[in-house]
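With one protein chain withheld, the remaining protein chains of the complex are depicted in position.
Every chain is named by a letter (A and B) in the order it is written, and numbering of its residues begins at 1.
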Amino acid sequence: MKVQALIKPNTYFDSVSLMSLSTKANQIEGVEQAIIAMGTEMNKEVMKNVGLLTPEIEEAKTSDLIIVVKAETDELCEEAFPKIEELFKKKNTSKGKSEVKYSTISSAAQSVPESNLAIIAVNGAYAAREARKALENDLHVMMFSDNVSVEDEIALKTLAHEKGLLMMGPDCGTAIIGNTALCFANAVRKGNIGIVAASGTGSQEVSVRIHEFGGGITQLIGTGGRDLKEAVGGIMMLDGIQALEEDEATKVIVLVSKPPAPSVEEKVLAKIKTCKKPVVVWFIGGDEEKITAAGGHFAKMSKEAALKAVVLAGADESKLNKRALNIPLIEEVRTKLTPEQKYIRGLFSGGTLCDEAMHAAMEKFDNVYSNIARDPEYRLKDRYTSQEHTFIDFGDDEYTQGKPHPMIDPSTRLDRFMQEAKDPSVGVIVMDFVIGYGAHEDPVGAFLPAMIEAKQLAEAEGRHLEIIGYVLGTELDPQGLEDQVNKLLAAGVTHASSSQNAGLLAREFVVKGE
Amino acid sequence: MSKINELFKGKPHVINVGIESFKEDLASQGAEVIHLEWTPPGRGNPELIAALDKLEDAAVIEKIEEANKLAVERIINSQPVLIGFDQAINCVPGMTKTTILHAGPPITWDKMNGPMKGAVTGAIVFEGLAKDVEEAAELAASGAITFSPCHEHNCVGSMAGVTSASMFMHIVENKTYGNIAYTNLSEQLSKILRMGANDQSVIDRLIWMRDVFGPMLRDAMKLHPTGIDLRLMLAQALHMGDECHNRNVAGTTLLIQALTPYLIQTDFTTEQKKEVFDFVASSDYFSGPTWMAMAKCALDSAHGIENSTVVTTMARNGVEFGIRVSGMPGNTWFTGPAQQVIGPMFAGYKPEDSGLDIGDSAITETYGIGGFAMAAAPAIVALVGGTVEEAIGYSTKMKEITTDENPNVTIPLLDFMGVPTGIDVRKVISTGIMPIINTAIAHKDPGIGMIGAGIVNPPVEAFEKAMLALAENIH
Partner (left out) sequence: MKVTISGDVDFIRRINNSNFSGVVHSTFNRTFNIQCSGDGELFTIACRMVDNAPNTLIIDSDDLSSWGIEVNDRVFVKNNTLYIENKLAILVEKARIWASAIPAYPCNIDTLSRNLKTIKEYIDAHGKEGGIKKKPTVQNSFEAELARMLELRTSLLWSELLKNHKSQALKHAVSLVGLGPGLTPSGDDFLVGLFTAINMIDSPFYDWRPFCEAVTKKARHLTNDISYTTLEKAAMGKVRESIINLVNSLIADNEEDLILSLNKVFNIGSSSGTDIALGLVCGLEANIIAGGKV
C-alpha cells in the first residue's frame, strides 16, 4: 500500500461539502482510502496513529486542507488526485448549466448536427458496432481500437467508401484533421503537404520533420496498420490519396507505410501514376524502382521523405538545414567503446521508429534481431532476452498486455533499459521519446534518473555507455521540445535530431573497420 | 464536394467514445467535442449484441422504426377522458365475485409478498367472503379465489393493486381509439389496503368508499356533460409542478375542482359531502390513480403493433418486475426480480424495513411522466437525494431510451420539451440506461403501510429477455 498526500494551502470548505467530497473520493476506482481534513495537529495525530502521516502532512498548517490517498501503487495515488480535484471543481461550478450527456453516437449525432467525426476507443469487441453507427450517422470515423476482425474492417471501409466517408483504422492512433491533432499526433504548422499513413509514429515523424524544415501539413489521414494488406486492399489509402488530390490546399502528398501486399502495391502505384499532384513515397524498406517507374518520389528514410516533400512544395533546398550526421562525434564515440561493446540495443515506443533504426542497422549487419523482424529467422527467441543487435518495439501487443501503450506508460521499457545498461556487450542504447497530444506528459523525465544511474554504473565498471535519445515532437507540443531535449543533454545522452539520424548514429557508433 | 473534403475545411466536431483524455486534448486545441457516457451494449453479453445487430439489419430496422412510429403516435394522440365511476363487478371485463386483481405480472398466492397478502386478505374480508383475515388467508390458499393481474383486465392498481368486485373504479375512455381503462380509488392515508394494511379501520374505510364516496363520484360524473379530459388536465398539472406519480398536489386540486360542481348536485347529505371533501383534502394522492388509468388507457391503444419494440407496460407485483412490449401481443410478460426502492424513509423506519418495488404505478413512467418528468417537479428532488440539476438530468437522460417527445405534455423548465415517450427496448439494451421510476415504499410486513418514497430502476433482465424474444420474432 502507498500513501500520498496533497496539501491545499488556506482552503476552507464547509463541513457538509467536505463530507460529501470525502465520500465521493472514497468511491474513486483504485482508491483504498481517501481522507480530506483540515491540517490540525490532532488530525495529524490521528493520521500518524493509523500510518497515514507523510512528510508533507507534517508540514501542513491548521488552515490547510489535507488530501490523503492510500492505494495499491504510487501511480494509483497519483491518478486519484486530479480526480479528487475534479470533485472540488464540480462543487464550485454546480451553479452553471449542466452539460447535456449522451450515451449513444446516434443520439449525440442527431442532437448536435454539426458533429462530423467520431473517435472510437473502446474494447475491440464493441468497436465495430460503434463505428458502424457512426458511419450510418454520416460521421467520419477514427478508430483507435484494435482487435477488430479483418471482416469487420473490410465491411466498415466498404461502407465508408460507399458513403464517401473516412474510415481511419482500426488501430489508427494518429491523424491531423483541419489542424487538429487527433489521439496521438503533434502540433505542427498548417501548410500544403498532405499525408496518408498506415503507420502512426511514421506519420508523426514525417509531419514533425516537415514542420522542422519550415513546411506544414494540410491533413494527416491515418489508415490503420492493416489497410495495405491483401484482404483490405488499401481502401482507405486510395480514398485518402483521392481526397488529398481533390483538396485545394494540398500541393504535395506523402505516403507512409510498410511495403504493401503486391496486389495492393499495384493499385497504389496505379493511383500515383494518375495523380495530378507529386507523391512522395516512404514505404519502409520499399522498392525504389517500382515507385520511381510509377512517377512517385521515392524516399528511403523518414527525413528524406520530409525533405523531398517540402522541396516539392516549394522550399529552397539550399537554404534548409538538413542536419547532417555529426562525423567527429561518431569518431569520438567509437574510440570510447571497448572491442567487447559491439551491439546496438534499440528500445522503442514507436513501431515505425524502431523499424527505421532496425533497417539502418540491417544495411551493415546481418545479426539484427527484433520482435518485429519480417524474416522469422531474425525474430527474437525470447522477448525478455536480447540477441546481438536487438531492436524492440514496446508498442507491440506482446509487450503491452494489460498495460497502456509505452508512449503513456514507460514502466516496461524502463525495466528493460536497466537490463541492457548492465550488459557489457552493449555499445549503444537508442531510444525514442514521443511527445505531442496523447503522449506521456514528460517521457524523458520518466527516464532521467535511470539514464543517470546507468551511466554511473557503467563508469564504475570502467566502460562507456553510449545512449542516443531522440525526441519526436515540435516546440508547439504541450510538453515542449526544448525542455525534453535539455533533460537528455543534462543526463549526458547524445541527442539525435531525427528518427533517421538516431538509427544512423547508433549504427555508425558500433560499426568497425571502416 | 465530397464529405471528406468538407471535413477538411474546418476544425472537426468530434464525438469521442471511450478514452476521455482524447476529449481534453481536442478541447485544448479548440475543437468541439462531445464525450459519450458509453457502456458496452447489452452489458457486453454477445447474445444480446447479436440480437441488437439482427434488429439493426437495414430491412428489419425500417419495419421496426415504422412500427414504433405508429405505436408512439397512438400513445401521443390518445385522448383519455374520465367518463364515470362504477363498481368493478359492473364494468371490469372478466370480473367475478371471487376474483381478485393484483398489481404486476401474474403471481400465485403462495409467492405473494407481505403487503400483497395483507391486501388480498383484507379485500376478502371486505367482500364478506371470510369473517377475518386468518380465514381469508385460508380461502386464498384454497384455490377458491381467482387471482389475475390488473393489466390483463384493462386495469391498473396502485401498490398491491388489489381490486375486488365491489370496489369503485375510475372509468377512462380513449376518445381517439375507443378503448377503456380502469383503476380503483385512492384510499388516501398511509395505513391502507394497497400498502398491505387490513385492520378494521382499513375495512371500515373501504366500506365507506363503497357506500358513500364511490356512489357520490358515480352520480356526480353522471351529471357531467362531457367527461373530464385527463390529458389536458395532466398537462396543466405538470405545468404546476407535479410529475404525477409521487407529486400530485396540483393534479388533485384540478381534479376535485372539476368534480365539485357535480358532487354538490348529488342527492347525498351535506354531512356526507363534507366527509367526501375532507377525505379528498386529507391527502394529495387523490388524483394519483387517475393518472395511472389515463396512462394505461393511452398505452393499451399502442399494444400489439407488429414489429414494435416500444414498451407498453411496466408493473411490479412485489416479487417480480414485468414489462410488456407492443410487438409481443397479448399477455406476454418479460420479468426480472423486483428491486429495492432507494429514498428517504418516514421517521423510525430503516431501509431493511422496506418491501420490494411493487405496484402498477410505473405505468406513468411508461407513458412519460413520473420519474421521466422529474424536471417538471423540482420540489421533489429530495427523492433523488440530489440537486435540481440532477432531477432535470433524469428527464433529458430518458430521451436516450425513448422514441419521441409528447408535444401535448410538456416541461416548462426544459424549454417546453415534450415528455420522453415510447421506451424502446433496443435503446435500453444498447445504452444500458434503465428507465427511472418514482415510487412509494411499502413496509415489507402486511398491515403497516407506506413508510417512504424514492426512486427505482427496473431489473435489466426483463429488458434482456424482451430483447431476445423480439430478435426471435421480428424478421
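Rule of thumb we're sticking to: contacts are C-beta pairs under 8 Å (C-beta built on N, C-alpha and C of every residue); 3 or more make two chains touch, one makes a residue touch a chain.
Computed from a prediction, not measured in an experiment: that's the story for all the values here.
Engineer: In the intact complex, which of the depicted chains does the undisplayed chain touch?
Structural biologist: A
Engineer: Would you indicate which residue among A:46, A:150 or A:293 is in contact with the undisplayed chain?
Structural biologist: Of the listed residues, the one touching the omitted chain is A:46.
Engineer: So that we can see where the missing chain sits, which residues of chain A does it touch?
Structural biologist: Output for chain A: 10, 12-16, 18-19, 22-23, 26, 33-38, 40-43, 45-47, 49-52, 62-63, 68, 95.
Operating definition for what follows: only the chains that are shown with their structure count from here on.
Engineer: Using mean CA coordinates as chain centres, what's the chain A-chain B distance in Å?
Structural biologist: That gives a centre separation of 52 Å.
Engineer: Touching chain B in the complex: which residues of chain A?
Structural biologist: 94, 98, 100-105, 107-109, 112, 114-123, 125-126, 129-130, 134, 138-140, 144-145, 163-166, 177-183, 187, 218-219, 239, 243, 246-247, 249, 437-438, 478
Engineer: Can you list the chain B residues touching chain A in their complex?
Structural biologist: Residue positions touching the partner: 1-19, 21-22, 25-26, 28-32, 34, 36-41, 44, 49, 52-53, 387, 389, 392-393, 396-397, 399-400, 427, 430-433.
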